[in-house]
Each structure stands twice: as structure tokens, then as C-alpha cells.
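Only one protein chain is missing from this complex, and each of the others stays in its spot.
Now for subunit A:
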Amino acid sequence: MKTLSAVKALLTARLQANMKDRVPVFVSLLNTALLGLSVYVVIEIFFGNVETIGGWNKQQSIVLYGAFILIRSFVQMVVLPNCEAASKLIISKSIDTYLSKPVDVQTILAFGQLRLWHIFGVLLGLGLMLGGSHAQGQLTLQTLGAFLVFMVLACALVYSVWFSIASLAFWTKKTGNISHLLFMFLTTGRFPSGAYPEWIQVVIMTVVPVFFIMEVPAQSAMGMTTGRSLAGAVLATLAFLLLSRLLWHWGVKKYLREGA
């Protein structure tokens, strides 16, 4: 409760500070407009020659692209700034100032930063997903509810994956490279997993679960999810949440034992 109250205070302060920063807002608006244009171009080019990609038609692919933009913008808005800050604090040993407080440090660090201007990307992604769903006649209360559940799971999953990487800073200083690689890996989520060779499909379902982060939420917006995909998404999220918690816990223990 105390930690949540601290997170709330921190987020409110961040929100106010973000509101004062106008330049990134305009840059982000421009970026989002260009991103929207690129979606149109990419989809038109691909579907100018084929009917489906990996079993997904044009409308479905637009929904998937929307999921990709939404998640990528969420990562840029909340996940990356917090995970980068956490890694820096660990490497510089400034984490001492947090560890000397009676609070869940991981939670505080997970929500201490915010780049609100990426909200335009989140809105564009959301618009593409819901618009695509509507165009397919699938936008019902039921699909909307399922979509929300899968989206929350996807956000928790992507956050856990990233925080696990950030926690590796207790062992190595090179977490920035891994984080960059992971960000690049997210781009595989623009297209359905069926479009990739089998070995890549295995990787994006297990090692870096892009499948559950983007494809399953996109399926949910189109009423295509099954109990199996729900179970898979819940399990993957829980597994990575647990991994991120354990890595943080072990890292802190190592830090307290070795001092670095």
C-alpha cells in the first residue's frame, strides 16, 4: 500500500513535469504521423501482391501492425526509461539511496520515469487495432473485454522481460546492448508468426515471447482467441513476472554481499 502510494506520488509528479516539456510532444506527433503513413505504405506494398501473409488478411494485418505500434510506444513511454534508469542506478551504485529506504525498490524503479509524449503512438496503435476490428465486424463488448485483458497481460509481460534484462546490471554492465537487441526483436511482431520459419516461431513464443506480446492481443481484438491462447498468455506473463522478481531479488542479495 505504501509502495503504491509512493508510486502514485511519483507518477503524478512525472506527469506534471512531462506536461511542461513541449518540444518532445511536437516531435512525437510528427513521428506518429510518419509512422501512420509507413503503416499504409507497408501494408499496401505487401498486399499489392498477395492475399494473405502467414494466414492473415489485410484487415487482420492492420490490427497486428496496430498491436506492434501500441506495444512499441508503451515500451518507449514507460518500460525503456525506467529500465534504463534502473540499470544506470545499479551500475553507478546510486541504488544505495533507494536500498536504504523501507520500500519495494523494484516497484518504485519500475514506475519512476515517464515519457508521456509517446502516448500518440499508443493512441495510433489502439486506433488501428479497434478500427481494423470494427472493419471486420468484430468490435463487440466481448472482444473489447478480451482485448483489454490480453493487452494488460502483454504490457505486464513486456515489462517483465525488460526488467529482467535491467536486473542483469547486477552482473554485467552491458545491459544496454541486450536491451537494444530486444527492442530490435520486437519488430518481428509486425508480421504474423506464421510468416516466419519454424525456428523463429519457437524463439518468439518462448525466449522473447513476442507472440504473446503482440499477436495474441491482436487475435483478441478480432475475436480469434481461444482458451489455449489465454492460458499461454497468462502462463508466459506469470513466468516472466516471476523471473524478473527472482533476478531482482538475487541481484540485490549479490549487491549486498559483494558491494557491486
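Basically, a residue touches a chain if its C-beta (ideal position, glycine included) is under 8 Å from a C-beta of that chain, and two chains touch if they have at least 3 such contacts; residues count from 1.
Quick note on the criterion: contacts and distances are computed from a predicted model.
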item	value
Choices "Competence protein ComFC", "FAD-dependent oxidoreductase", "ATP-binding cassette domain-containing protein" or "Response regulator receiver domain-containing protein" - which one is the UniProt name of the chain not shown	"ATP-binding cassette domain-containing protein"
Of A:Ala6, A:Ile91, A:Leu123 or A:Ala195, the residue in touch with the unshown chain	A:Ala6
Residues in subunit A touching the chain absent from view	2, 5-6, 8-10, 13-14, 17, 93-94, 96-103, 108, 112, 256-259
